[in-house]
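Shown here: the complex without one of its protein chains, the others still in place.
Lettered A, B, C, D and E in written order, each chain numbered from 1.
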Amino acid sequence: MGALLSEISWGVVLILLPLAGGIACFLFPRAAKVLGLVSVFAVLLSVSGLGWNIKVNGIYRHAIGGWNAPLGIDLYADGLSLLMLAATALVGFGISVYSADYFEREDAARFWPIWLLLLAALNALFLSADVFNLYVTLELMGLAAVALAALAGGRDALGGAMRYLLASLLGSLAYLFGVALLYHGFGSMDIAMLAVRVEASPAVWAALGLMSVGLLLKTALFPLHFWLPPAHASAPAPVSALLSALVVKGSFYILLRLWLEIFGPLGGGVDTLFGLLGTGAILWGSLQALRQTRLKLLVAYSTVAQIGYFFISFPLAASAGVTAWSAAAYLVLSHALAKAAMFLATGNVLRFGGHDRIADLDRVVQRLPLTACAFALAGVSIMGLPPSGGFVGKWLLLQAALTQDRWDLVSVIILGGVLAAGYVFKVIGHAFTLADISHESREVPAKMEWAALLLAFGAILLGFLASPVLSLVGIGVPFGVSEVSP
Amino acid sequence: MNEDIYGIFLLIVVGPLLLAIPALHSRVPWPRHLAIIPALLLIVFPGDASLAMPWFLFGTGFAVDGEVRWILVMSVAVWLTAATVAKSSRRNPAYDRATPFFLLTLAGNLGAVLATDLVGFFSFSTLMGYGFYGLVVHAGDAEARRAGRLYLIFLIVADLALFEALLLAALTTGGNLQYVVVRQAMAGTSSSQLYLWMALAGFALKAGIWPVHLWLSTTFKSAPLSTTLLLGGVPVAMGLLGAVRWLPFGEIAFYVLGMVIMVMGVAAILYAVLMFFMHAPLTMFPVWGTVAVTGLSVMALGTGLAHPAVWRQYEYLTYPFIASLGMFLAALTFAIGRLQDKRQAPEVDLQRVEVLSPWGEGGMGVIERWAEDRLLILRSLWRDLRLKAVEQYQRIFDWGKPAVFIWGWSATITMFVFLGLVFAWLAG
Amino acid sequence: MNPSDYLSAALMIAGAVFFLAGTLGLLRFPDVYSRLHALTKADNVGLGLVVMGLAVQAESWAVVGKLLLIWLLVLLAGASVAHLIARGALERGIKLWRR
Amino acid sequence: MNWDAWIPLLVIASSLLPGLIIFFLAEDRKRLRTTLNLAGALVKLALVCWMLWGVYHEHHYETRLTLLPDLELVLRAGPLSLLFLTLSTILWLVTTVYAIGYLEDSPHRSRFFGFFSLCVTATVGVALSGNLITFLLFYELLTLSTYPLVVHRGTEVARRAGQSYLVHTIFGGALLLLGTVWLYTLTGTLEFTPRGFLNDLGEEHRPALVIIFALLIAGLGVKAALVPLHGWLPQAMVAPAPVSALLHAVAVVKAGAFGIVRVIYDVFGVDFAAGLGVTEPLAWLAATTIIYGSLRALFQDDLKRRLAFSTISQVSYITLGVAIAGPIATIGGVVHLVHQGLMKITLFFCAGNLAETLGIHKVSEMSGVGRRMPWTMTAFTIGAFGMIGAPPVAGFISKWYLGLGALEAGQEWVIFVLAGSSLLNAAYFLPILHRAWFQEPQDAWPEEHHFGNKETAWALLLPPLVTALMALGMGMLASAPFSPLGWAQFISQREFYRP
Amino acid sequence: MSAAFLFALVGVGLFSLGLYALIVHAHLLRKILAINVMGSGVFLVLVALAKRTGESQPDAVPHALVITGIVVAVSATALALTLMLKLTAETGRAELPEDQGK
Partner (left out) sequence: MEALTLLHWTFDILLGLGLLWLGWRVLTSPDLFNAIVLFVAFGLLMALAWVRLDAPDIALAEAAIGAGLTGALLLAAFAKLRTVEKNHDIAGQLEKGKLENRSFQWWPATFLLVVAAGLGHTVLSLPHYATGLSAEVSANLKSSGVSNPVTAVLLNFRGYDTLLEMVVLLLALLGVWSISGSALPREAAPGPILDTLSRLLTPVLILVAAYLLWVGAHAPGGAFQAGAVLGAAGVLLLLSGWRLSSHLAGLPLRIILVAGPVAFVAMAVFTMLTGGQFLEYPRAEAGTLILFLETAATLSIGTTLAALFLGERPKNKREYP
């Protein structure tokens, strides 16, 4: 069994499985739901297979087509990509279980193929080690996300989707321009090769600038976040969960990967710029979230805020490399789970009450106890209160910041937590009170509530699994950077 | 021999406490007298006995010896008369409501008397104080409530002062708070000055000694006879007993402090006499009697402090003195009280008035009637004499109501001036 | 520069002249129909000449065949598209130009 | 894996599991819910007694779970933690009985009891935590589990009270987190060691340590209701009586005070903290809270608000006792932790009884209530006398040791604070007693419920009497072997005289 | 300044032109056109710089990339057009919601 396990090249399986699943769903729309669930579950298994594989024999590298690095494309998986794959598989499975009941037959036939292709794109993205290949996966992910976002077909859904498409295309083109400069500057598209060959030159700075702008646009960091809230808020619940939890993380992963291997060692003020933008994101996102009257917009702005947290680890990585990056990885993982749970819970509330105005949540705690509990637990992780994964991330981030006496970042992290508490408890507070208007209620199937709750539990459970996860993430490249332990 | 003694000791204190619970005492006939019986037994019991209770608070104990017995006799007597007097006025509704407070105060009083160390004395005296508040207020009218409030304030301040003193004592003696140990320890330390002041202030407030006697007069005016009867025996006696037990008389000479206290004693007596003459009504006589007597005892304490040798000579007299003081005041109040009841009966008719309580028929009733006749005559003589004296004064300052007020103040000021002179002379 | 080069150069220059004429027509003519007419006519002939010029250069007959196929294709497409545009313009009610 | 390592975990599970099960119980499963509650409480009590016996004989109970590569969650049963643990376990049992009686027919009981058990789990966790990170974890869990109880009624007022509660506690939590992380970066360890683990830190860290101390105390001060951060407590009185009884008299407030005791003794070490010169201002802060709380209590007509302000002032005794940094003052502070809990919970139970049976909320409505509900009022009187510090009741003991400790540590001004606060206590408790016992009752009570010949349901009456008796017993039998005073001396002796 | 660099500069010019149009114009169809022009610009840069191999054949890899790029561009355009049409059907104007106000 062990031989078989290690012999199968799990990376490839991870890409082909959802691809085949998507195509099968497209071919047989009536069986879409079953096929979808099966293939997502299979992806979950193969991620654990890959994890086991990496644990046993270290970094997973697979030359596609038998051609080695410069000519062919390599599949590469280390701790960081494994973490992202695991997050995608877990959250994906949760959302699939949720959407099995969420969509009627007509919408399901449209949802499942696109969702599986999106999953394939995400897996391909996390596994790829070739810069142009990343462009294609980025484009695939972008188009799939836009198609899903426009699924609802409402007036603002389409507006949001259109704006998202334009922003994503612009981002991809900027990224492609960067790829062109890198390739023509250093003659290879493989990240490992580039890492060796790159030294500071105008081409590299231009490439860094263009690629960063492109990826920041797709990750919706503060000044370039204009497209995220309307797109995520108006999409159907499972789709907005997908967008917030996974798609946004894809482009962040590429930026992190490029930064760790190619652009990081170059230095320059860019990491402080990221820190600044991150701070802006946290403050602006939280303040906006506090102002919202609709639940989905609130959660969308909370995404904008939480993305800011990931970027704060860039300036901190200067000396406390390990802690800062493990903090960022952990925050990404727990944010994925918590945000997915939050959006699914919001979906339940929307489906149950017909509206998601925060002021009239009308004792949702009593009528949808599981959903309220899911939202609360997810909120706990977003706020970074102790038992949750968010807390571990915040703890490591604070630790890194304090070792370098970065008081500005420390205050931002703490203020972010408090503001997050502000808007989460604004919702929970209303969940208890009796609203004056009564509204027709549509039954919410138990499976949907349990999906949200289990994801939220996952976020809380992460609080206790810190050391195994971090040791796993430690394998491979990411944390070889400037090893100055606290 | 000592084993069953423990039972009695506990019974003395626990008995009343248990009876105080409303459910119990309403079923038991004569609850008040029943509670006093264990104390009676202890008095009768020959020889000294003591009971150590290490588990109670910081390890206190009860003991009875020659001196304590005096006080015990006095308080038992006072409590018995109060119980009978209250019993006689059975019909008034307040009786049942007052019984728990009566019993609580009784328990506190007996506990304090028997306590062997400072903390026990302090806690039982606090219990007694708050219980007594109930007795003062249970009459129920506005006047009683005002008196109660006043009493309470003085009580709380007294407790605080004593608490500070207790802490100082505990600090110096390192935890063992037996009377004798404390007295010797306090003699030596630097903080004894503060300790003395705190203890003196506390007991002055508790006993209603001259400068802070206000609550005594107001309580006397508003409380029923059964409570006023106790005034002398319970708060005043306990205050003096505490002072004697706590303060290091005879150990060390505080000449200046002693002289000041002596002067205070003299002033108290003068004040009492003056006030008696000013406020005509006979009923107030016991109050001024109490103030005068406490003034006398304060003078004695003052000399004790100033001249320890003299104190050691007459030390054996202190307990009997306090006991007799208590008895005297109780008797005085009882008599005046009885007269007070008489006067409510038609003024002129001097023939025998039917004593209400059936118990009265017995032997006590005969003596009582004889005493009443004699007193009646004496009183009428006394009143004519005083009336003439007041009229002379009145005429000199005949301004009506304000006159009395101004007169009162002028008298106090002259008296203070007089005091200053005496003090100067003594210091000189 | 052997004679075949000269021939093909000449042919191609002629073709270019025809193309030029066609473009001039496109710019100068007043209405859509006349422009269509000018374009299709001049360009087809121009293309024919250019194709012949290239055919001279071609090294194998297959290439010549392909070139001819291209010319035929352009002829067919040009004609039908011109017709369609004219019909569309008529439907849209664009009048013919009369002096 | 010897048995001792599992007991602390079992203690936590004994209230966590019933809580989680109750969450999913239907509303009408009253019998099952009651049995679950009581069973959990009894099991926890048994375990605690077992540990008490064990620790008394120098037995060692500890559970360690790895949280981060070099950071562990530690549950350790030391003498100090056991003191607080016993208090909260006993009072949880009593309050559960009370709550069952109190919420007889009110809605959402499953939700209530679920969160109730979670809250006790958090309190027990706070008591048992072996290092600062575990303490922080349970401290925040406490906030989360108490919030739903505060907003349990669902009215707008409750929501606003909940909001103010949250603003304070979240802010406090953030400060505490900052302090903890900073400390961690400085020292690399967060283990609670008797007499602190900062002694060997170099001189240059001194200003940082002072700021960290300020942060930690501010974070804990929110829950310990020190003056500037006490705003939430009076507003949280809108919660049902058992909540305000257990939480705002015992669990939440005590967790804050317990935290301060932990920080000063087991993180900084008393002498080190005194050396830093931080205990002096803390003592002043505690003193101002005592006086301020009592003053505010004077003018509150609403009974529960008056009790709330009195809690604010009483809890600061603990802080004061600890801040005086003397062995005897420690005993006073630590033992007051238990005594104040008992006395205050009695008062809150009685307030709950009055509200539930006669619909009385205001002190002005309480005239003559002693006649209608004698037993409740006797319990109230005992509690009140305890608060004032009258001898037989437990309050006297802790005031005694605080005073003595202050004198011994040469801080005379504390005596006047104690005296002043006793005076104020008397000033706002005695009028209540006077009104209850000596004034004629008005014609009709606001909403009277009759319970046959008894004055109120037994479930409402028994708890206050039990706690009153315990308060009286702890006062009278102070120097008995297993009394809290003895245990406090055992702790103080461990803190100061460890050879 | 061989042909490669000339066309590379033209590519850069097209890229900037497209970006300008994308930002300035409100009409969605114009934005899509702008994106296509930008795409062509980037492809031009990619292929032009591949020609710096002197006399021998130019580097084939960028060519393959650009072919892939063109197909991706066309699919993106198709999706964008359909989205624009649906948006116009819903809102009546072929502009993004925030631009409709102006």
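Quick note on the criterion: contacts are C-beta pairs under 8 Å (C-beta built on N, C-alpha and C of every residue); 3 or more make two chains touch, one makes a residue touch a chain.
Computed from a predicted model, the values in this text were never measured in an experiment.
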{"item": "Residue among A:E139, A:D356 or A:E449 that touches the chain left out of view", "value": "A:E139"}
{"item": "Absent-chain interface as seen on chain C, which is shown", "value": "73, 76-77, 80, 83-84, 87"}
{"item": "Sites on chain A contacted by the missing partner chain, in the whole complex", "value": "9, 12, 16, 19-20, 23, 26-30, 62-67, 70-73, 75, 110, 113-114, 117, 120-121, 124, 132-133, 136-137, 139-140, 143-144, 146-147, 150-151, 153, 158, 177, 181, 183-185, 187-188, 201-203, 205-206"}
{"item": "Interface with the undisplayed chain - residues on chain E", "value": "2-10, 12-21, 23-27, 29-30, 32-34, 36-37, 40-41, 43-45, 47-54, 56-68, 70-79, 81-86, 88-89, 92-94"}
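In this section, only the chains that are shown with their structure count from here on.
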{"item": "Length of the shortest touching-chain route, chain A through to chain D", "value": "1"}
{"item": "For chain D and chain E, chains touching each", "value": "A"}
{"item": "Per-chain CA centroid nearest to the all-protein CA mean", "value": "D"}
{"item": "Between chain C and chain B, distance of the C-alpha-averaged centres to the nearest whole Å", "value": "137"}
{"item": "Averaged-CA centre spacing for the pair chain E and chain C, given as whole angstrom", "value": "31"}
{"item": "Touching pairs - complete list by chain label", "value": "A-D, A-E, B-D"}
{"item": "Interface residues, chain B side, partner chain D - complex", "value": "22, 54-59, 119, 122-124, 126-127, 130, 134, 137-138, 140, 145, 148, 152, 156-157, 159-160, 163-164, 166-168, 170-171"}
{"item": "Residue ranges of chain D touching chain A (in the complex, touch as defined)", "value": "23, 65-69, 108, 111, 136-141, 143-144, 147-148, 151-152, 154-156, 158-159, 162-163, 166, 170-171, 173-174, 177-178, 181-182, 184-185"}
{"item": "Residues on chain A engaged by chain E in the complex (per definition of touch)", "value": "71, 132, 136, 139, 143, 146-147, 150, 153-156, 158-159, 161-163, 165-166, 169-170, 173, 176-177, 180, 183-184, 189, 230"}
